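The complex appears here without one of its protein chains, the remainder shown in place.
Naming follows writing order (A and B), and every chain is counted from residue 1.
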Amino acid sequence: MIRSTSLPLYVTLATFVIAYALCASAYPAMLSTRVAANLLTDNAFLGIAAVGMTFVILSGGIDLSVGSVIAFTGVFLAVLLRDTSIHPLAAFAIVLALTTGFGAAMGAIIHHLEMPPFIVTLAGMFLARGAAYVLSVDSVPITHEFYDWLQDIYWKAPSGGRFRLTGALMVLTFLGGILVAHRTRFGQNVYALGGGAQTARLMGVPLGRTTIGIYAISGGLSGLAGIVFSLYTSAGYSLAAVGVELDAIAAVVIGGTLLTGGTGFVAGTFFGILIMGLIQTYIVFDGTLSSWWTKIVIGALLFTFILLQKGLTWATTLRRRPAPGSPMPS
Amino acid sequence: MAAPHAPLRRLAPQIIILAAVLALNLAVFPDFFRIEFQNGRLFGNLIDVLNRGAPTALLAIGMTLVIATRGIDLSVGAVMAIAGAVAAKIVVDGHGWGTALLGALAAGGACGLWNGVLVAWLRIQPIVATLVLMVAGRGVAQLVTEGTILTFLNEGLIHLGAGTILGMPTPVVIWIALGAGVTWAVRRTALGLLIEAIGINESASRLAGINAKVLLTCVYLVSGLCAALAGVIVAADIKGADANNAGLWLELDAILAVVIGGNSLLGGRFSITASLLGALIIQSVNSAILLSGMPPEFNLVIKALIILVILVIQSPRIGHWLYILRASGGDPAPRRKTPVKETAR
Partner (left out) sequence: MTDPVRPVLHARGITKFFPGAIALADVELALHPGEVHALLGENGAGKSTLIKCLTGAYACDGGVVELDGQLVDPGSTQESQKLGIGTVYQEVNLLPNLTVAENLFLGRQPTRWGMISRRRMAAEAAEVLAGYGLDIDVREPLSHYSVAVQQVVAIARAVEMSGRVLILDEPTASLDQGEVELVFDVIRRLKARGLAIVFITHFLDQVFAICDRATVLRNGHVVGTRALADCAPRDIVHLMLGRQLESEVRERHGGQGGEVLAEIDGLGRRGMIEPFSMRIRQGEVIGLAGLLGAGRTETANLIFGAVQADQGGVRLRGRALSLKGPRDAIAARFALCPEDRKTDGIIGDLSVRDNIILALQARQGWARPIPRAKVEEIAQGYVRALDIRAASLDMPIRLLSGGNQQKALLARWLATEPELLILDEPTRGIDVGAHAEIIQLIERLREEGMSLIVASSEIEELVAYSTRVIVLRDRVQVAELEGGEITAGNIVRAIADEDREVA
């Protein structure tokens, strides 16, 4: 049985399947495992960041700092590995702690100063990007054998596709995100917050703890996305990943999550990411289409999904079910 | 509370902050206030602040109105890129600068209208509605420029960004004139009152007979037009339309200017003058960093810290604490948080 709340998820899924089918009918090569593998690898960092963004948006907030944090993480890792002899794993731990703490701090400001997330994370965006600039203005290459080793881990599918570690990491993040969102009290509190902060408070949801947790997750996952991005590009550059937060928001919305918060699925974001990746892949395959069509098509998709959600909310408020067999006065 | 007859009190915080930042500028660069007149043009750091702040100031005019209606316009940066691209395309195709300006304004107006229709008629949340154009807008701009930086040599168009009027750089004249014009238009007519009413309580405003839909649409239209003007100025300044970078993240600066101007993101009472002062504050900070010889890398960090300070000052929670401090004035603190405070959600 399809519940109306999960309808956007099914629409996203159907969109993906239909889009893939259309692409494959135009270019049968797109059915190869290579394309599938690249889809995962190329979008791994975006996907991981989008999981965090899903939590933020589910709670009714927004996090504009994602792209900057990714850039900061890359530069921080690159500089750390260049200037010290620290092992990359230790560096990963440090940077994850930093970004998680950074997210938590933004959450704390949002909660304790009662300021809109939009402005607070805007400050966070400037701060993280600025910190990256301060560390290094130029692109810093990362050369470390551990990096080479990590980049060389892959599983080669029969027809030549290479499924890399980062892609797996993204899938794992999504699975973890789904579990946290739907099967933990914290996840439920996130939904509750998105449904209405005042009501959630009256119902005993710890607003402060939840808000801080949400932005800590988003910060930490942005850090993880930064690590994946540095593995992907083998460099840290303070101008990298500009506007990734917009792509992440778009993926979340295309994935069927209501931007006003409270309704949506982490799994939907996964397909949102895949749909956006598919558009890019198609444009590469086509060769004659220019890259800017990606933006236009994503914008159009965004618009369609926003309209769809609008229609759905409108439809559900129109027909509320009365109590079945409500007793009549006797 | 900003009573109409006390505009100075309303603007005092912005004026003080601006004065402080300018004083800081003076401290790091003693010649900061020197203005020279050479070759029929005013030169000086102050003039630079006014000139460089033009795009943000123009955006802030429209953004103030949008935010007053409880909305937000994320698309202005992208609209700037579109308008710049359209203007460049028109002069490259051999038309005059007037046509180019009109074309750019038409493009910006169309974008604003699109946002307005989504917000007012389809009742889509402003942040969501304008996100669409923010994402797609640069793609559209690139479609116009065909992916290149479209350069042009049209004197008239370049004059809009790099020329002077009576010795003053043209952008400065444009934003001051537009700011004054819009302020005059909303305060000399009832527009300001009606816009504020919509921002505070749209449903009640509609029942009181205010044409909320049309007004909302107009507000986004004005924001689009302001963005178009800013886009033309930026393109004229570099003599080319760069669809990727023109107005990049300027929407955030504009929103920041409005917030520094003391306008609530929750809509309601607004002051365009305060927003313009906010834009000048942002630009003065930029110039202070530049002049102090600090690496420009610190620019963003300092901007972030300034936002934080302003956030803390404007936070309702802090305001509440201050209120309690002042009200209790030595009395023992209340046993518990007694009255449930009225918060603006």
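Here is the rule we go by: a contact is a pair of C-beta atoms (placed from the backbone, for glycine too) under 8 Å apart; a residue touches a chain by one contact, two chains touch by 3 or more.
Computed from a predicted model, the values in this text were never measured in an experiment.
Novice: Identify the visible chains that the left-out chain touches across the whole complex.
Specialist: Per the touch rule above, the missing chain touches A, B.
Novice: So one chain is hidden, and I want to know which residue out of A:30, A:140 or A:205 touches that hidden chain in the complete assembly.
Specialist: A:205
Novice: Among A:26, A:97 or A:179, single out the residue that touches the unshown chain.
Specialist: A:179
Novice: Tell me which residue among B:129, B:197 or B:219 touches the hidden chain in the full complex.
Specialist: B:197
Novice: Pick from B:23, B:122, B:180 or B:207: which residue touches the chain that isn't shown?
Specialist: B:207
Novice: Going by the touch rule given at the top, which residues of chain A touch the chain that is not shown?
Specialist: Counting over the whole complex, chain A touches the hidden chain at residues 3-5, 179, 182-185, 188-189, 191-192, 194-196, 199-200, 202-205, 262-263, 316-317, 320-330.
Novice: Provide the residue numbers of chain B that touch the chain removed from this figure.
Specialist: 1, 3, 188-191, 193-194, 196-197, 200-201, 203-211, 215, 268-269, 335-336, 338-340
Heads up, the rule we're going with is that only the chains that are shown with their structure count from here on.
Novice: Between chain A and chain B, what's the gap in Å when you average each chain's C-alpha atoms?
Specialist: Whole-Å distance between the two chain centres: 29.
Novice: Which residues of chain A touch chain B in the complex?
Specialist: Listed in rising order, the residues are 62, 64, 109, 112-116, 118-120, 122-127, 129-131, 133-134, 137, 197-198, 242, 246, 249-250, 253, 259-260, 290-296, 298-300, 302-303, 306-307, 310.
Novice: Name, in rising order, each residue of chain B that touches chain A in their complex.
Specialist: Of all residues in chain B, those touching chain A are 72, 122-125, 127-129, 131-140, 142-143, 146-147, 243, 248, 252, 255-256, 259, 265, 295-305, 307-308, 311-312, 314-318, 343, 345.
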